[in-house]
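Moving on to chain A:
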Amino acid sequence: MLYVAVALSSFRRYSTYTAATLAGIFTNSVFGVIISFSYIAVWKENPGAGGYDVTDALTYCWLAQAMIMTIAIWNGGTTDDVAERIRTGDVAIDLYRPVSFLGWFLAGDLGRAAYHLLTRGVAPTVVGALLFDLHFPGSPLTYLAFLVSVALGVVVSFSIRMLVATSAFWLLDQSGLLTLSSVFAMFFSGLVVPLVLFPEPFRSVVLALPWSAFVQVPIDIWLGQRHGAGVLGGLAFQAGWGAVLLLACAGLLRLADRRVVVQGG
Partner candidate 1 sequence: MLIEVEDLSRDFTVRRRAGRLRRTTEVVRAVRDLSFTVERGEMVGYIGPNGAGKSTTIKMLTGILVPTSGRLSVAGIDPSRNRVDLTRRIGVVFGQRTTLWWDLPLRDSFDLLRRIYRVDTARHRRNLAEFTELLDLGGLLDTPVRQLSLGQRMRGDIAAALLHDPEILYLDEPTIGLDVVSKGRLREFLRRVNAEREVTLLLTTHDLQDIEQLCRRVMVIDHGSLVYDGSLAGLHEQGASTRTLVVDLVDEAPAIDVPGAVVVKVEGPRQWLCFPAGASAAPVVAAVAAAYDVADLSIQEPDIEAVIREIYQRV
Partner candidate 2 sequence: MARLAWDARAFTILAAMWVRVGWSYRTSFVVLTLSTLVISGVDFVAIVVMFANVDALGGFGLGQIGFLYGATAVCLGLADLAVGNVQRLGRRVRLGTFDAMMVRPVGVFAQMCADEFAFRRVGRIAQGAAVLAWSLSVVDVDWGPARLAMLVSMLVCGAAIFLGLFVLGATFQFVSGDASEVANAFTYGGNTMTQYPLTIYPTEVVKALTFLVPVAFVNWYPALFILDVPDPFGLPDWLRFAAPVAALLLCTLAALAWRTGVRHYRSTGS
């Protein structure tokens, strides 16, 4: 099928960056170690902080590092191409293709995410497991649920990045919006500090935001913090945000489409 082909070719394209990938894995590992020690210090003081124990926290740390590139938390996904193509005007070609614009780029992003999961994802997790005691799920169902959750996380991340990229149709200088989006993504995804550590009332707010779908939800499934119905609830949360945001993207694109036709790009 067409979209599978798109995903595969995206996978292949990103696999040419070997040296950068190795360097990135090194960086991930170094920061993983630093953050691990800070978490150990926190959970030593408060062994049940956020409902986690120290093993949960360490696992969170390494999985979060593993997912940075996969979820493309601030950029590095196919949406970078979109912004560029809007700037150069090439996007007009994309909009007139007999394929779904969103589908095309989403498929590409999922292909890329697969590559990054296998390299920048697996490698730091292995390093973390070698250096520290990490929690690994007992049941294969959990792994499956985790993978589905990661995929949904990519979809939510993609749609947010696509919304930002589409702003290039209207905004001349995107840097402000991009930075804002990056900071929000970095912070509210739980990359800097697990969302479960946030004090109330912030905790509830932050867990309801779409960014918590990136990292917090998949990891909670892995850790068993969400089990049974909780898992389905988490997946539904991700799917819900994904759907809403993709619809928003589609809407924006239709507006942009009209603009392209009327103003000639």
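Please note the rule applied: a residue touches a chain if its C-beta (ideal position, glycine included) is under 8 Å from a C-beta of that chain, and two chains touch if they have at least 3 such contacts; residues count from 1.
Selection rule: all candidates are chains of the complex that A comes from, given by their letters.
These figures come from a predicted structure and were not determined experimentally.
Touch, as defined above, links chain A to just one of 1 or 2 in this complex, and that is 2.
Chain contact summary for the complex, chain A toward candidate 2: residues 19-20, 23-24, 26-27, 30-31, 34, 37-38, 40-42, 45-46, 49-50, 173, 175-176, 179-180, 182-183, 186-187, 192-193, 197-199.
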